[in-house]
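Structure below; questions to follow.
All protein chains but one are shown in place.
Chain nomenclature is as follows: A, B and C, assigned in order of appearance, with residue numbering initiated at 1 for each chain independently.
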Amino acid sequence: MVVIMKPGFTPEQLQQAIRTMEAGGVKVMVSKGSETTILGAEGNAAGINQEELSLLPGVDRVMRVTEPYKKANRKYHPDDSLVDLGGGALVGGKRLAVIAGPCSVESEAQIVGVAKAVQAAGAAALRGGAFKPRTSPYAFQGMGNDGIRLLQEARAVTGLPIVTEIMSTDNVEMFEMCVDVIQVGARNMQNFDLLKQLGKTTKPILLKRGLSSTIEEWLMSAEYIMAGGNERVILCERGIRTFETFTRNTLDLSAVLAVKQLSHLPVVVDPSHACGKAWMVEKMSLAAVAAGADGLIIEVHNDPPHALCDGAQSITPDQFAGLMEQLRALAPCVGREL
Amino acid sequence: MVVIMKPGFTPEQLQQAIRTMEAGGVKVMVSKGSETTILGAEGNAAGINQEELSLLPGVDRVMRVTEPYKKANRKYHPDDSLVDLGGGALVGGKRLAVIAGPCSVESEAQIVGVAKAVQAAGAAALRGGAFKPRTSPYAFQGMGNDGIRLLQEARAVTGLPIVTEIMSTDNVEMFEMCVDVIQVGARNMQNFDLLKQLGKTTKPILLKRGLSSTIEEWLMSAEYIMAGGNERVILCERGIRTFETFTRNTLDLSAVLAVKQLSHLPVVVDPSHACGKAWMVEKMSLAAVAAGADGLIIEVHNDPPHALCDGAQSITPDQFAGLMEQLRALAPCVGREL
Amino acid sequence: MVVIMKPGFTPEQLQQAIRTMEAGGVKVMVSKGSETTILGAEGNAAGINQEELSLLPGVDRVMRVTEPYKKANRKYHPDDSLVDLGGGALVGGKRLAVIAGPCSVESEAQIVGVAKAVQAAGAAALRGGAFKPRTSPYAFQGMGNDGIRLLQEARAVTGLPIVTEIMSTDNVEMFEMCVDVIQVGARNMQNFDLLKQLGKTTKPILLKRGLSSTIEEWLMSAEYIMAGGNERVILCERGIRTFETFTRNTLDLSAVLAVKQLSHLPVVVDPSHACGKAWMVEKMSLAAVAAGADGLIIEVHNDPPHALCDGAQSITPDQFAGLMEQLRALAPCVGREL
Partner (left out) sequence: MVVIMKPGFTPEQLQQAIRTMEAGGVKVMVSKGSETTILGAEGNAAGINQEELSLLPGVDRVMRVTEPYKKANRKYHPDDSLVDLGGGALVGGKRLAVIAGPCSVESEAQIVGVAKAVQAAGAAALRGGAFKPRTSPYAFQGMGNDGIRLLQEARAVTGLPIVTEIMSTDNVEMFEMCVDVIQVGARNMQNFDLLKQLGKTTKPILLKRGLSSTIEEWLMSAEYIMAGGNERVILCERGIRTFETFTRNTLDLSAVLAVKQLSHLPVVVDPSHACGKAWMVEKMSLAAVAAGADGLIIEVHNDPPHALCDGAQSITPDQFAGLMEQLRALAPCVGREL
């Protein structure tokens, strides 16, 4: 921790700042610059009341110098974490994990059909929404419990683990019983009550980055889950909100590199939601893998024009198979395999 | 609804687009520009499958021309809505409604003391957090149910209605029984499950704008609550996330004007969270009222340096009383009173 | 200056960092925290090669703790600066300075007519564009030199100082001779070559904030002009670019408070360009003054629907007169006069 004093601080103010720091159990070093005096804490600064310190007269500001996340921090866990999606499909290692499926579960024929198709193309897991977060209350809200049942059927047929989004704490218990990977959507990334409850489950959590979440806030949300006891967190970059409106969001691939440096958790990329345009999915998937993503989550629909949700960003099973071929060719160039 | 055809569309593609629109129950007008052909729907376009239409070959894009919110829309409710905070304190009329209190409830002495002070200065309601959304799982999370009890005590002493944030659907029933105004925080603005449940309650909802929510998304979240049956929604502008980091967020006062034109709902402003600096609160409060806000929600703490949360943005009861004096002087200049 | 060492740095790396700092002429204080070791500079850190230091092995990052602007900094010039717009009309003191006029000069009748009208309503200066920065090369680019001549005529008739935008270094000499206040537009805020040349002129410079400029970058652009010898800089907040598209830009009124704390320079607000909608100008002008702006710059056009530029955000002379009445009433509530 570093404390910057205001210009013109008095000796009493300096003493008060030092006392407040010492009360937190540290030894204080004083550096008097020509324009600025700074105080450094020698020892463990965790016990210092930072808010109080920052509001003392004569104190300009208090700068934190260590990351606020611990369990998610690579410093305390240098090796990459591998997370099992279910049935042994790992994400975070050399092999890329591609999760694919429709935005929404719509019928048995649809979800089982798509599941078979993406499995044939090499997908590691099946995605599909049963509970849908929609901006409009008048839009299709998902099939709910029936959607979960159809996902289970698709799993029974293909063996693929199923990934689906949770929207309510009421469903945590049911999701833990029924699904393989619980997805937290971008809009719920700071639904702390939900994160806490997921911290008590044993299922992997796919944690999407919020629309305007900094990398640090995203890792802090992972920390919420991990602090509760569940360390099986998979991060998912899905685009951030910027001034640009040509794409639905702006895919931030440098965030993949950032979180892999800051954290040991695996990270996958969702090009479908990031771009909002099916024709962009292929190239942005290749770019994501080239940037170092551990996997992808891609919207695949048997009949995009008639999809009940997000058809514009869904690719067809044939396009998905073509994409997987390209990924298979590109992966070795970046030390990966598929 | 307007459909823009791609350059080089075929006559068959045009016919298919027209048929898809007609299947939705409208008559279609075709305008052939020198570069672009557009189709307009004559009649009620609600029955058209917009996603399907937009994905037809030859169709470039589909533009919506009506707002997607209905109950929140001023077009269908030209008069300003007034919402009773409890005990007859209205927000949305000529009289400004100022809600004040600490970020967190910390003790009986604290909350009752602050309540008395803000009441004496003219506040219409008491705010105070019992369940706190904190970025870090290791930060103070609020007193929970005990906090609610202390707020009730402060209400018993002062008669002020109490406003507090809900973080979990588990608490909806309890909040409906115990508090006067239920606040939805910025991070939960698109927690649709929570919004739906609040739509079934009878208490006014203070709906904060999300950190990166457009005005339309904010009104759509209000629509979620209203569509459920609860039309007592108060909007709250609290700053949006931008590239600027000097302030915690960027207070968007033009949004006050925008929502008051687009919607009949009352809107209040939270300068404390927007700026994150106590010394900015006074002037930004005056600016908010000058811009046309129906009220304010302000963090007031008896001892900011020792606040358990957000001390840096809290003003003292004395500063609050001074601010109220200034608001009282300025209000008549913009046709208001306090 | 504060240097944060990486975890696991070696004693040699620490010594190298210390030597590099000492080579810059400072004494170094070392604070060993439980997780982090930091180095503080005692003395004047200006001589340290910060880039080199930050790239040394073992060094995590170097944090600057003093502002990089000097002449614009309030620390070295505690009193508010007053700038004379010409003819004794000061900006930065108790009296508000309102600059008004059309987006573009279009004809003698238009500019003289508007000049008389805004003067009658109490404007301190006349604005009008002769050289226009337009996104499209096919849009009206302004009357150029003829526009400057018409502005001079309007000045001759009314005595109002004239404010107009410069777009090219080729025009610096001519502007210095012909106009009273030289405006630097948002898109040229970091046209450093232009800033340097304006630093050698003797005319006041109205420096608009760039669309995505931080407050520090804005002050650094002011510093460019001041470092050249021209300290007569007026800052102008005109909205920043954010994700919100309802308004043309997002007016950041908290920036007014920020720059007035960080700098001694006067600051005016342009609600016309910020909002892009004429119906928002009145209320946002009142809000700007309530927030502490030293003045306003407002687009006024005799016939907005037929304006050659920006008609949608221009108010009429009658509306301007009404706004001035309201400002006259509100100003005393915030310690100002008009």
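Heads up, the rule we're going with is that a residue touches a chain if its C-beta (ideal position, glycine included) is under 8 Å from a C-beta of that chain, and two chains touch if they have at least 3 such contacts.
The shown structure was predicted, so the numbers you read here are calculated from the model rather than taken from an experiment.
Q: Identify the residue among C:Ile18, C:Met63, C:Val157 or C:Ala227 that touches the chain left out of the display.
A: Considering all chains, including the one not shown, the answer is C:Ala227.
Q: Specify the residue from the set C:Glu42, C:Asp84 or C:Glu217 that touches the hidden chain.
A: Going through C:Glu42, C:Asp84 or C:Glu217 one by one, C:Glu217 is the residue touching the chain not shown.
Q: For the chain not shown, which residue from A:Cys275, A:Leu308 or A:Leu338 touches it across the whole complex?
A: Of these options, the touching residue for the absent chain is A:Cys275.
Q: Touching the absent chain: which residues on chain B qualify?
A: Residues 1-2, 4, 7, 26, 29-36, 38, 40-45, 63, 65-66, 75, 212, 241-243, 245 of chain B touch the chain absent from view.
Q: To test your reading of the contact rule: which positions on chain A touch the chain that is missing from view?
A: 212, 214-216, 240, 242-247, 250-255, 257-258, 261, 274-275, 279-280, 283-284, 286-292, 326, 329-330, 333-334
Q: Go through chain C and note every residue touching the omitted chain.
A: Given the touch definition above, chain C has residues 49, 51-52, 54-56, 68, 133-138, 167-170, 187-188, 190-193, 195-196, 211-212, 217, 220, 223-224, 227-228, 241, 304-307, 309, 311-312 touching the missing chain.
One rule holds for everything that comes next: only the chains that are shown with their structure count from here on.
Q: Among all the other chains, which ones are in touch with both chain B and chain C?
A: In this structure, the chains that contact chain C and also chain B are A.
Q: Does the chain A and chain C pair touch with the same residues on each side or with different residues, judged by whether over half of the numbers are shared?
A: Same; most numbers are used by both chain A and chain C.
Q: State, to the nearest whole Å, the distance from the C-alpha centre of chain B to the C-alpha centre of chain C.
A: Here the centre of chain C sits 31 Å away from the centre of chain B.
Q: Can you give the whole-Å distance between the Cα centres of chain A and chain B?
A: 26
Q: List the centre-to-centre spacing of chain A and chain C in whole Å, with centres computed as mean CA coordinates.
A: Each chain's C-alpha centroid was found; their separation is 39 Å.
Q: When you check chain A against every other chain, which residues touch at least two of them?
A: Only 212, 241 qualify.
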